[in-house]
Each structure stands twice: as C-alpha cells, then as structure tokens.
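In this view, the complex is presented without one of its protein chains, the others remaining in place.
Chain nomenclature is as follows: A and B, assigned in order of appearance, with residue numbering initiated at 1 for each chain independently.
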Amino acid sequence: MTTLRLVAIEARHNAALLLVPVILLGAWYLIDAQLWEPYLWSSTNELLRKSVVPLAGPAIAGAAAWIAGNDRRRAITDLLSTTPHPTLSRHLTRWFATAVWALLAYVVVAVYMFSRTTLHATWGGPEFWSVAIAEVALLAFAAWGYLAGYLSASRFTAPIVAVVAFSGQMFVANSMAAMGDGTQRSTWPTLLAVSNVTERSAPWQALLYAGLTFTAIAALWLAQRRDLVRGALLALAIVPVVGGVVMIWAGVPRWDYANNRLVDGWGNTIAAEEYTAPEPVCRGDDVVVCVHPQFQPWLDRAVLDAEHLVAPLRGLPGIASPVECRNIGFGTGRNDGTRVVVDGCVDQLVADESTLGQYGRIENEAQHAIGVWLLARIGGHTMCGMSVDPLDLGMGFPSESACDAGERFAVLTEAEQRDWLETHFADLRTGRLTLADLP
Amino acid sequence: MVTNTTPSVAARGLTQRIGRTTILNGIDLQISGGVVGLLGPNGAGKTTLLRTLATVLSPASGELQLLGHDPRRSSERTAIRRRLGYLPQHLGYYPGFTVFEFVEYFALLKEMPADEVRPAVARAIERVGLADRAKSKLKTLSGGMLRRVGIAQAIVNDPDLLLLDEPTAGLDPEQRVLFRALLRDAGQHATVIISTHLIEDVAAACTAMALLDGGRIVFRGTPDELSQLGDGGIGDSALERGYTRVLTGARG
Partner (left out) sequence: MLFLRSRLAGPALVWLVAAALLAWLCLVRYDDLPLDLTTLALPLLPAVVIGVTARSPFGDAEEVASRPLPLFRVLYLAGLLVIGIALLIGAASVADIDLRLALARTLVGYTGLALLCGRVLGYRLAWLAPLAYAAVTLYLDTASRWAWPKQLPVESWSLFCGLLLGALGLLAAAQATPGDQPDDL
C-alpha cells in the first residue's frame, strides 16, 4: 500500500508526463502517415514494432536520467537519507513511476492501432507478444537512463542518454556483421534492436531486455554501497543479457556451404521454414480473381478492375475462359484508399509464360506497349517515365518507345484495335513482334 | 536494550571530518528529553553535529548511541530513522508537490502505518499553521512557509528525536512565537535539539543548551546558567553577554 502511494505521488509529478503527449503525437503522425488502406494486421504489427519504440524508448531514458538526478539538484538527498525506507526501494519506485508513463502511452497507441485495424482487417491478428517485448524494452530504456542520471546529475546527462539511446538503436537496427569466415553477412546484430523483433527470436529478445533491466537495477544498488553481495547480484544479472545475445546470434539461420544446408549457430541443421500460404479467397465468373484472405474486403473491386482489363481481349487466342487473373496486388493510398494493382495480370494476358523474363515479368517491348494501353484504359499506373535503365525492362518498367507505342495504340478506334489484335495477338504473346509491328 | 532512562543521544569522543578538516573534535554529549539548543558561531560545527545525529553522516570516530541504538549498524539505523524527525538547514523540495503531498511523501518514507499517514499529515500541517495552504504547490510558497513545511515533515511521525537546523529562518515574529510553543509542546514527549543563531529562541524554548566553537562544546548547561556568566561580555541581553564571554574565554 505504501509503495503504491509512493508510486502514485512520484508518477503525478514526473517529467515523463510531458513525454506522453509527445509520444502520442509522434505516434499519431506516423500512423496517419503510414497506416492507410488496406488495413492489414501485418502492416499494423510492423508499424507498431518499428515506429513507436524508437521514439518512446530514448525519450523515457532521457526522462529517467533527469528524474534520477533530481534529488541532488534539489539538494534533498540529506533529508531523504534520514528516512528508514530502503534507498533502493525508493529509487525503484521512482524509476517505475517514470517508466509507467511510456508503458501507458505505448499501450494507448497499440490499442488505437489494433482497434483501427480490427474494424477493417479480415485475416490475421494483433501480435500481443511484440507489444509485451516492447514494454519490457521500455523498462530497460528507463532503467539504464535512471542509472546514468543517478551516477551523474549533470544537466548534460539526460540529453546525452536520450540521443545515445536513439542513435545506438538506430545504428544497431541497420547494422550488418560479417560472419567469421567472411563469406556471409549475418543480420543477427539487427535483432538486438527492439524494432526488429521477430517471432523466432522473441523469447531471447525478451530475455535480453529483461536482463538489461535487472543489470541496471543491480548496478544502481551496487553504486549505493559496494559489497560482495551486490557485486555478485550484478554479475548474476549480466547472465540473462549474455544469454539473450548468444541465443539471438545462434538462432539466426546461416548457410553451411560445405554441407549445403541451413544451420544455426551451434551447427545444428535447421529445416527451411515452409511457409504455408493460407487458402486464397476467389471471386468472379468470366474473370476469376484469387487473393490472400487479408485482402478480401477489396476483392470485388479487384474483380471489377480485372474484368475491365480483360474486356478488349476476350475471344483472342491465348485468352482462356474464364480467365484467372493471378498476381493481383494492392497498394496503399492515403487519400484515394486502396489501389488495385493489376500489373501481374497484364503480364499473363499479353505474354506466354515461356516468354517471361527471369523475374517473371515481360521483357518484349511490343508486349510492354500493349500492356501500357491495357492499363491506361482502366486508369492503372503504367510505370511510364519511371525508369530509363534498360535493365529495368524486365522489372515491369516499360521503355519510352514502348510507352509511346502504347499511347499511339490507344488513339485508334475500338474497331481498329480489335482488328490488329485479332491479327497479331498470337504472335504478340509468343514474343515474335517488335515495336515496328505496332500501328 | 532501550529503557525509559536510555538517553536519546549519547555521544563520547565524537569526531567528524570532511576531507582533512576536523569539524567535530571529541564531542561528549548526553541528552535525555527536553528541548536543547545548539548555539555557536558560523563554522562551529552545529550543522555537522546535527547531520551526524540525523544519521546523514557516519561518525569518523568516537561512540554514538541514538535512542539506544548504534547508528553504524544498518538495522539499528533503520530503527532510529523510524523515530527521527529532521529539518536540514537548507530544505530541498520538489516545486511541483503540494504541501500535503510533500509531507505525505516523507510520512510514507518514514514507514508510518498506511492508515495513520493522512491524519498525521493533516495534524502536522495544522500544527505549523498551513492548513489553508495544504493544496498549494510548494513553488508558490514564501521562504517562511517553506520552512514551516519542512517542520511539518519533521514532526509528522511524532518523532522521539527531533533535530531542527535553523528552524526559524524566514519566519516572521508571530510565527516564531507559535513555533516556540510547538517546540515546548514537542519537548514534553520527545528530545528536541535545535541549532540556531537566534539567542532569543534558545531563551524562550530551550530547557538546556550547548555552545559549540571550533568543533568543541565550550559550554553546557541551561540558558540561565549562561546568562549568569555574562559579566564583562558584549551583548544586548544577559544571554548574549554570556554567549560572547564564553566564546572569548574558549578562544583564549
């Protein structure tokens, strides 16, 4: 009861209170900037992992550093030292009262994002485990910030702690480390950053952050008075940190070139994780579109777009009935809502599979030109003008000449277009045409 | 074992150093109840003595017993602190706290039973005359009011040993009169030691006093006894003359 009341008093008058609107505002801006239709659980979970903690963590570390030095700055340490309440307990109360604001802010953001997504999403679900790990990580940020502030009550401590925490995790998240044999770059250090938590490494990341928290607390205790017991506790607290790092390193799959297999850090074979795709959801009669169940809310629109796309090609050689439009994608659109991306379907309509390039996209310029025309007539994004690199020809980027040819084809009357297609479509699909063959 | 006759403060050969400077030099002191005043010039060691008795500082050497316990031992130090009230010379505070919150905070840190805290805090605030400012933030208070808040946190747990360093600094004459009454009342149940420059506070409220100079006790007795030593001394009152006379004598 006493502890709860102390926490309440400390929390009410805590600098971390000021962080809450900053965290919420920053999170709101990021959500507004990045969480658009289609609302997918995969996007929401990733956004929550990657965007909120890099702000909340360093901020709470800085606030905790500030709070920890308050007693010395306020010249109240003498008075506090005359009270019987254990010093460590007092510090833990204050640390927790600081961290709790970041924990609450994060939960508010998570609830908001989950609520927004759950209204629209049809597949998948929230990753509560990543929320839990983020909360543990925030405690670790606050603990280390508090320790730094306790050791140095300088006015520079808080800002330096905050910036080092931010920059440090940013660089770690983007770091790569060469393997010992120099043949493969491992991504394991990136998993030390909380923004890169994965389901596979989650238990070890939780261990790491919990260990970091205990280490900071043990160091704080040791800083108050040096004795063997406290030193031993610090040594013990480091164990989960080391353990977490080792297990994260070990858990990252790496390729054993000598034996042609995937192994973990201990040399044990890892079976390649087989991704079992969920049963797709299909709709349509003349044109059938099948998509991942998470895109089900937009399936009708996709079918409509696909039907418009196929309409001028009906009855032509190579166009089946019904047509199954594959590789339909969905793009995010902040003001326009979800975009249906039918580029993949265009490729299968204008080209035989045998003529597709190494990336599964059309490379023939005549095929590109007809593809541009098909997309333009349904208001799709043609990619014209996006790239001038010839190597991008096989990546879905049509050349300028192909775009021009497509535009010329679009100017023809429907009868002229149909005439040309009936004569040349079979050759177009087999890749025998060039731009010179187009009208 | 603590008995009714156990002195609240029993110091023998108490020495305190800060760096290489000896601040307290072999202090012998035994106090059992009442209100005891500590007088002395600047730098005499009054604050250091009070900080040592408040268990802020550990004695460099010598023996010290507070409320029958040895403050050098951790568990006994905790027992002392539960029955201790201390007002430092420079009171640090958290500007955003209200009067009530500040006193409550220290009541909780003094490990008072949870259900007794709020009534005790209200009583303490009432006793220092700040009941109408209980919800005011400390940053809005005058220096004298802050001093009274400091006194309130010192008395909130009805301590058996109350140590007050310059308690009347910043208080107006009316408040000082009220404070002396509070001291006399507290002295009925506890040992109160106050360090002050104001001789009239000692005269009005203290049943005993000690005069420090250069880290040593140069006089121990009652205010009346000090007054009687005033012949040839400088001052506007008998007590002041006694004070200056004793100091002059101690300095050779």
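Convention: a contact is a pair of C-beta atoms (placed from the backbone, for glycine too) under 8 Å apart; a residue touches a chain by one contact, two chains touch by 3 or more.
Not measured: the values here are computed from a predicted model.
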item	value
Contact partner of the left-out chain, one of B:Arg12, B:His90 or B:Lys139	B:Lys139
Identified contact with the non-displayed chain, of A:Thr87, A:Thr122 or A:Ser154	A:Ser154
Hidden-chain contact residue, picked from the options A:Leu6, A:Leu40, A:Leu55 or A:Ala302	A:Leu55
Absent-chain interface as seen on subunit A, which is shown	13-15, 17-19, 22, 25-26, 29-30, 33-34, 50-51, 54-55, 58-59, 62, 66-67, 154-156, 158-160, 162-164, 166-167, 170-171, 174-176
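By our rule, only the chains that are shown with their structure count from here on.
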item	value
Cα-centroid distance, subunit A relative to subunit B, in whole angstrom	61
Touching residues (chain side subunit A, partner subunit B) in the complex	1-2, 5-6, 9, 12-13, 70-71, 74-85, 90
In the complex, subunit B residues that touch subunit A	51, 54-56, 78-79, 81-82, 84, 86, 88, 90-94, 96-97, 101, 104-106, 108-111, 114, 117, 153
